[in-house]
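All protein chains but one are shown at their positions in the complex.
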Amino acid sequence: MKITQISVFLENRKGRLYDVCSLLGANHVNIRALTIAETESFGVLRIVVDKCDAAVKLLRDNGFVANFTDVVAVEVPDTPGGLATVLKIFADNDVNVEYMYGFVEKHSDKALLVFRFEDTDTAQQVLARHSISIVTRQEIEGL
Amino acid sequence: MDVPFWNKQVETLDRASLQAIQLERFREMVAWALKTPFYGKKLASVGIASPDDVKSLRDLGRIPFTVKDDLRRGFPRGLLAVEMSEVVRIHSSSGTTGIPTVIYFARDDLDRWTDLLARSITATGASARDIFQNMMTYGLFTGGLGLHYGAERVGMTVIPIGGGNTKRQIQTMKDFQTTVLHVTPSYLLHIHSQFESEGVRPGDLALTRAFIGAEPHSENTRRKIEDLLGIQAFNSYGLSELNGPGVAFECVHRKDMHVWEDAYLIEIIDPKTGQNVEDGQEGEVVLTNLIRRAMPILRYRTRDLAFLHPEPCECGRTHRRLSRILGRTDDMLIINGVNVFPSQIEEKIMKVPEVATNYLIHVDKKGALDRLTVKVEIYPKLFLGEAARLEALRTRIREELRSSIVISPNVELHEPGSLPVSEGKAKRVIDERPKD
Partner (left out) sequence: MIWKEDIECMDSTGLKALQSDYLKKLIPYIYHNCPVYRQKLDAAGVNPDRIKSIDDIKRLPFTTKEDMRDHYPYGLFSAPQDRINEIHVSSGTTGNPTLVGYTKDDLKLWGDVMARVLCCAGAEPGDTIQIAYGYGLFTGGLGFHYGALEMGLRIIPTSAGQTARQLKIMQDFQPRILGCTPSYALYMAEEAKEMGIDPTQGHWKIGVFGAEPWSESMRREIEAAWNMLATDVYGLSEIIGPGVAQECRHKDGLHVFSDVFFPEIIDPQTDEEAPEGQDGELVITTLTKQGIPLIRYRTRDIVSARYEKCRCGRTSPRISKIKGRTDDMIVVRGINVFPSQIEHVLVGIEGTQPQYQIVVDRKAHHLDEVEVLVEVEQRFFSDEIRHLNDLRERIRKEIQNVLSVGVKVTLVEPKTIERSVGKAKRIVDKRTL
């Protein structure tokens, strides 16, 4: 099952990341996973939060440019080579990963990773075939 | 077919009269060449101390060849036959390293060169009625200003637009109803591929002719250009060392290029033995300039491979025809009409401290245009930094290269050991452009 990631356009200016986080915090939105893609002059903040729709509305109302993107949250064994096992399955099945990043917290004894695939549907089928569990939206909201 | 001439008398001279003019000008050139330190020595070594030592055109064979590096080594005055005060124009072409080859012209030299270009343009059937969009680069390159002067002498309306900026080129063709283009074949094909997105409809343009040159291309490419654009495309040949464009040009029949033999002595040699080959046989083009006094060039090895047609042309011109350029005897690359030597690239990137020793030059086509990619290996610790820094390094390398080779290549950064290393001498150039 896909979950929704929020992407926010940020200039490389002091305090912008703080602005986003404090806005979300003040409105009781909890950030579950986060990464920043940087370029010379701007960055894109990617977050997974508990209250997705509310968060996007909040951000847009406050003048941020924010969009939704489909991603998949995958449980990966938190042991050496755990991630490699999963990545090998993708490689063997021609599933192209655009980018990935880790969750802030653990999910039982597993690590949680967010994947953005070129073709999300195929990726999900491959994951299912190899009995790798993915995290549902409800679980994210309840984390 | 109606055959227009600029100077019919000279263009249709019988062989004997043409050779008489050649001999006279050749001796005159030898006299000028003897004034230069470079040729003074060279000619003396083969027993030519005055023009009187030249009895016939066969004496040409006694003179040693001149190669590109001679021009560089003789720089700046080694090949100058007149006082610097008589030089009115300086042009240059790319050298095998950062030092460009410099070409000098006196006022009369420019006049004679311009006349050859007027002759070339007229031979294609273009005339004062035409609107001429000159898409070759202006400045130190001879391509732009050479045709500019020739077209002006013919009385065409010249639009000195220079290279690049596809949108503006197309807009200009439309707005001014351009009839004649001067362009590299690959760029013309690229321009055509943009017609649709620029909203050009059939009937919007008035093009009738294109002069194409500055890079090798096949007969199929010419056909393609002619079919797609509904125009006639004329091959042209020239190189800065020999003045620039206008050494040879196609006439209305478009069956290879008339070499203006009253202005240039042409030989085709076996590049291995240096011996002349028969007309019709492929070999390296060797040219002697008969009209430039400020900087005489005798028996210049162009490194271009081609052949001469033994039979006359239907147009009535007696000046022999040179085939299109079939290849090179050296590793020079021609990227979108710009000459690039791999050594120029190596010289630049080896000066960048972040770059390790292995690199690769990769050429392919993106659409109709050539694409040059320089792949370099950089030291691993640099990959730990921010992406933005790597981006800045890439830009810096690209700018460095652009300052030397004029065009702006793609630069790829690779980790050490990731580029293929061939046994022995590394194979640094991979040219994947289709031969056709």
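A few notes on this one:
For reference, chains read A and B in written order, and residue numbers begin at 1 within each chain.
By definition in this document, a contact is a pair of C-beta atoms (placed from the backbone, for glycine too) under 8 Å apart; a residue touches a chain by one contact, two chains touch by 3 or more.
Remember, it's a predicted structure, so these values are computed and weren't measured experimentally.
One chain of the complex is left out; on chain B, the residues touching it are 75-76, 84-85, 87-91, 99-100, 102, 128-129, 131, 138-140, 144-145, 152, 155-162, 165-168, 172, 175-176, 403, 406.
Within the entire complex, the positions of chain A that touch the omitted partner chain are 5, 7, 9-11, 16, 37, 39, 41-42, 44, 46, 60, 63-67, 69, 98, 116.
Here is the rule we use: only the chains that are shown with their structure count from here on.
Taking each chain's centre as the average of its CA atoms, chain A and chain B sit 55 Å apart. Of all residues in chain A, those touching chain B in their complex are 38-40. On chain B, the positions that touch chain A within their shared complex are 386-388, 391-392.
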